[in-house]
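This is the structure, below, for whatever I ask next.
Missing here: one protein chain of the complex. Every other protein chain is in place.
Chain lettering (A, B and C) follows the sequence in which the chains are written, and residue indices restart at 1 in each chain.
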Amino acid sequence: MFLVLVIVIVISLILVMVRALLGPTLYDRLLAVNSAGTKVVILIAAYGFLTGRPDFVDIALLYALINYIATIAVLKFFEYGDLGSGGYQEDDL
Amino acid sequence: MNVDAIVIENIIVMVLLTLLIVVAVGIIMLNDLLTAVILSGLYSLLSATVFVAMDAVDVALTEAAVGAGISTIILLGTLSFTKRIQKPQEHNNYVALVIVCITGGALIYGTLDLPSYGDPNSPANSNPQLAQHYLTESKKEIDIPNVVTSVLASYRGYDTLGETAVVFTAGIGVLSLLGLRRRRRKEDPLLTEKQQRKQQNEDN
Amino acid sequence: MVEWLALYNDWAVIVIMMAGFYIMIARYNLVKKIIGLSIFQTGIFYFYVGLGKVENGTAPIFLEPKVIDDSTTNIAAGAVEQTIIYSNPLPHVLILTAIVVGVATMALGLALIVRIYEKYGSIEEDDIQAIDNKFICQLDDKK
Partner (left out) sequence: MLLVDIVSGVFIFVGCLFVFGGAVGLIRMPDFYTRLHAASVTDTGGLLFITIGLVLQAAFVFDNPAAAIKLTLTIIFLFFTAPTASHAVAKAALMANITPQCQNGKSVVDESLNSLYSDKGKDLSAVLMPVDPPEIMSNFAESKAESELNNKDKST
């Protein structure tokens, strides 16, 4: 069961990586990398079960958080060209 | 654990390493720097999976926090201060390719003497003074269930101290290079009055 | 394991390292060079950690024997009666140090690149060299 899960996730990881390498726009690549991050979270969790030690789910948990931060940082760079400026404020609009 | 399980684990590691090669070649081929940064984030994601598959869970944790998180963000910060587009290179650098192929060939020739992957009798894994000592004695001597922690903090504590010194030095270097002079917010005409007042309050 | 596959991981690691090496010597963009440096570094990390992997082993965190249930269908079933094999923890420690130092190095290099961009207005190596050459020629003319 876990073996099937791991194989399916690795295959879909390959498909997503093809999109990340081919993607016509940067947003496609970013979307593919974000999706690959979710798949890696599942893969790490499933690999722990496959080898019989499910103690290492911490890494998957950490990854779920870090992946989100990286995606949001890249998007902020896209929108403002800068990481330092703030987001929307009521005064600005 | 039977033989099939070992083969399956090895195949997973092989597939992941092959994917890493593909991503690295993609970083070579693509010209946009932002694309390269995004792909290097993907590279760190995959590399943590490789570390988990190679039983190095502590390394995977560090790589997750440091490789995927911090390095992506500092690369983006650099891009926000500099240019985003790489100047296109017309010619391929054949001299570099030849040098790389020769070096890689020499290294591959060197690997023929290495022990095979996962060999329990290799010198690194069977040394009674290092690996075996840590695995058998650290429960009695340090009493921490995680061997990596006990080696990192106790047996090789001075290494970790030196690492901290290196990180501290790098921090001083970055601060002295970039400094605090970037905060010229008051001169910016685009800020609204309310924000300026807020900043003055902060500065006071 | 098939004989020639036993070294496949080392070869893959060498290809990764050479990809990073190629970026470093063939691409003129400095940020790209830093990315290549980090790829080269990670190749070395895989090499070290791969040397520490032991067949049948698990991560070097001591197990309570009751953690593994005998009747499960997972791979490690039946490992309770045997002595549990752990992978070699020493490469993990070395690589843990190396990752943190590598990121510190990268941050320092990127700070240098930002300074270079402020001075030269470019982060391409050939542009910077051209500007340098022009400057040196001007100095020679003054003499």
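Please note the rule applied: a residue touches a chain if its C-beta (ideal position, glycine included) is under 8 Å from a C-beta of that chain, and two chains touch if they have at least 3 such contacts.
Not measured: the values here are computed from a predicted model.
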Those residues of subunit A which, in the complete complex, touch the missing chain: 1, 4-5, 8-9, 11-13, 15-16, 18-19, 22-28, 30-32, 34-35, 38-39, 41-42, 45-46, 48-49, 54-55, 57-58, 60-61, 64-65, 67-68, 71-72, 75, 78-82, 84-86, 88, 92-93
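Simple rule for what comes next: only the chains that are shown with their structure count from here on.
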More contacts between chains, A-B or B-C: B-C
Cα-centroid distance, subunit A relative to subunit C, in whole angstrom: 20
Averaged-CA centre spacing for the pair subunit C and subunit B, given as whole angstrom: 5
Centre-to-centre distance between subunit B and subunit A (centres being mean Cα positions), rounded to whole Å: 17
Set of subunit C residues in contact with two or more other chains: 58-59, 61, 75-76, 79
Residues of subunit A engaged with two or more neighbouring chains: 51, 56
Partner subunit A, residues of subunit C touching it in the complex: 58-59, 61, 63, 67-68, 72, 74-77, 79
Residues of subunit B touching subunit A in the complex: 8-9, 12, 15-16, 19, 22-23, 26, 32, 34-35, 37-39, 41-42, 45-46, 48-49, 52-53, 57, 60-61, 64-65, 68-69, 72-73, 76-77, 79-80, 192, 194-195
Complex contact set, residues of subunit A against subunit B: 3, 6, 10, 13-14, 17, 20-21, 26, 29-30, 32-33, 36-37, 40, 43-44, 47-48, 51, 56, 58-59, 62-63, 66-67, 69-70, 73-74, 77, 81-84, 89, 91-92
